[in-house]
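Complex shown without one protein chain; remaining protein chains in place.
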């Protein structure tokens, strides 16, 4: 990574991002928020992210539902993602896959029946809860508790997962669009059955309120964003939300985004961190966009900070 | 558009998409769902979308909060988006903009103080509501009612808006990540003040349940998707949700997506509609990806169907 | 197009590019250079470009060989490009196509045997020439002469083509990498047969020298670039070449590029026109990048200038 510093383009950006992440971790005042969009767990980034959680290298996670429920929790239940043959990448076999109940994520396969078990597990967890609005964070903690209770942990012969590691390390996980994934199916089944009666609901406003408290509780904050989408915007917005609550909160002091999107369509995912600074969300000094597919760049950035032992001072 | 048919690449895709949209409208059994991601209203697509709503060319909308609240409702309140000078596009002036409380979306400016008034309006609407969980659809209807009540309508000298048109035409609007926009600030302020006491919450699971009902109520369905993100996935998923509720629902029969994203990062936004068919969500016969920035392609596709008067048979 | 001015992103860029092209044409001191990269003719842009040539809207063309030889001259010989079924786009049928001697360009088919006739025609033209170094411009003029001689012109029942129109209107066409296309096969066959003996050669330095003369002969110059690659760099560089020859030449006063490439890989194609201005090649006042696939944007830009009758004053 140090050698990449004297190169150009994405290499140099990766090197600079790695050193910003290193700084973020050494700043003991700093709350580190990891944002996850895209299909990262199915792509093999689960282990890197578990390592970040278990080594105190992240204080909160904001994610799409797919990464946390359909992919991480799904693997925690004992299911797998499969490598698809190259010939499937562009859809040539999708009609056949449909017949065989195999779901495709670009170059990766999933067994649809296993995914239905995952939906159904969420349904059961939902049914077991008190009937009231939950933040996604609260709900995901219940998913962690379920894994422990059911012995889906490494020490009981199960697999490690982000949901479990975050549960054990007390790292909150937020999915602001929580119904937009496997969890949604379980929740819809629950609400359908409860029609009219008291039921579990998922309050996305409560998510925002809770994450804002985290902003308020930390003197400084830093964002490590993989992909864009809702998690990026959500985590950036807590600066403004703190302000709305009358708290003088600083902008995110550190910000890194790994993405392949670009700024030219005006969408949030590709908008630069400089643009975010015009909104008063991100400080200009330590920000870095890394234009790279995440499986290439994240292991380098996380590995760099880890090997420099940046996490030593934390907790 | 007909001439584009004999060209290649994005032109041919646009022509094919236009004819699929035309078919969708002529199929009177078909419920048409419009999905909106990105910053489309600030980019000038508001009028096209209002026209679709007012001419019965869409039956439901699934959107990011930004398009509906920060941009459409914001304009409905009388505020504007401004054209930024070319030199601002890549962030050279962002520190100055920050000082002047001007927010930038790529090549467009917003007055941050006006946006705060928008947040505050949401806060007031929230305070006026009964304390219970709402779907975003219910909440957005209240926003429409607010516009009518406050005389923010063309016949009272105000401006037309998507929220208003959808209110008047009874077209439901869903924002599955509703707190991830200007609305979130108003909601957080409300919940902060109500601490412990009964309050308004936004139930994202209810959104999913309601949209699934729409799938169930229509013999066939079609998707016109601008950008990807949460709206795309949410609208596709209702096929599976109907199935979870025990209803034998057909796949989306028609599907169009306009996007600049591509399939290679495995993320949902760029995943092809063929990939969605492996999940049993979208039928293979009438699907078309259009790889183009939306301001180029949407006016062509909408205009084509409109001029062919495809909407005549509907409602 | 005027309406696009008040939109954002690619629409606004297209509108601005159209008005710069309009200015370029009204500036009677200005030599207009059209640059063509990518597979534009097979994609259906031949007619637009012929119209530009026949209406005095371009003074010189710099192109890749593929557009001029494999595609335009190929069609001039009476051959066609065919629309490929959607299922071929991503390579699912390429092994079969190979068997059937069908060549694929993304979503378009070509009959390989017809292409071999095109190669062979170039071989014959080469054999008919005096044995000396030619610029590609000289050679392409001979191709135009061949079309006239063989009756491959509209008035003899043939088709119009860029090579023919440019021949008749005296618009020079340069292909700086001339052997990198169908022409290369004819030339290699010629040189192989002539081994040791005097032969035709293609002097790429002469191309550069001749195009530089054109820069020197015009008080101002403007570039309309479709795609990037060698044509973009070649046409930009003549400013520096004029300087090397001791002539005080002005930078290109107007410059438009339509491309989907972006700046982040540091390559020439996506490099911004601002970057070119650091090299002293392009002036900063009237330059516009249009991030769009060419079949979407070129007809709009060319059509705008044409309907404003910007070309009236020229020649």
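Letters A, B and C mark the chains as written, and numbering starts fresh at 1 in each.
Basically, a contact is a pair of C-beta atoms (placed from the backbone, for glycine too) under 8 Å apart; a residue touches a chain by one contact, two chains touch by 3 or more.
Source: prediction; values computed, not measured.
Chemist: Tell me which residue among A:14, A:135 or A:269 touches the hidden chain in the full complex.
Modeler: Going through A:14, A:135 or A:269 one by one, A:14 is the residue touching the chain not shown.
Chemist: Looking at C:97, C:129 or C:148, which makes contact with the chain not pictured?
Modeler: The missing chain is touched by C:97.
Chemist: Tell me which residue among C:234, C:286 or C:304 touches the hidden chain in the full complex.
Modeler: C:234
Chemist: Who touches the missing chain here, A:74, A:88, A:291 or A:306?
Modeler: Considering the complete complex, A:291 is the one touching the chain left out.
Chemist: Over the whole complex, note the residues of chain C touching the chain we left out.
Modeler: 37-39, 42-43, 64, 66, 89-91, 94-95, 97-98, 102-108, 112, 119, 133, 176-181, 184-185, 187-192, 200-209, 212, 227, 229-230, 233-234, 237, 240-241, 244-245, 260-261, 263-269, 271-272, 274-275, 277-280, 284, 293-294
Chemist: By the contact criterion defined above, which parts of chain B meet the unshown chain? Give residue numbers in ascending order.
Modeler: Touch with the absent chain occurs at residues 8-10, 87, 89-92, 262, 264-266, 291.
Chemist: In the complete complex, the non-displayed chain touches which residues of chain A?
Modeler: Touching the missing chain: residues 4, 6-12, 14, 39, 42-45, 83, 105-108, 291-297.
In this text, only the chains that are shown with their structure count from here on.
Chemist: Taking each chain's centre as the average of its Cα atoms, which is closest to the average over all protein Cα atoms shown?
Modeler: Of all chains shown, the one whose C-alpha centroid lies nearest the global centroid is B.
Chemist: Distance from the CA centroid of chain B to that of chain C, rounded to the nearest Å?
Modeler: 40
Chemist: So how far apart, in whole Å, are chain A and chain C when each is placed at the average of its C-alpha atoms?
Modeler: Centre-to-centre distance between chain A and chain C: 47 Å.
Chemist: Round to the nearest whole Å and give the separation of the Cα centres of chain A and chain B.
Modeler: 24
Chemist: For chain C, which residues are shared contacts with two or more other chains?
Modeler: As it turns out, chain C has residues touching two or more other chains at 8-10, 291.
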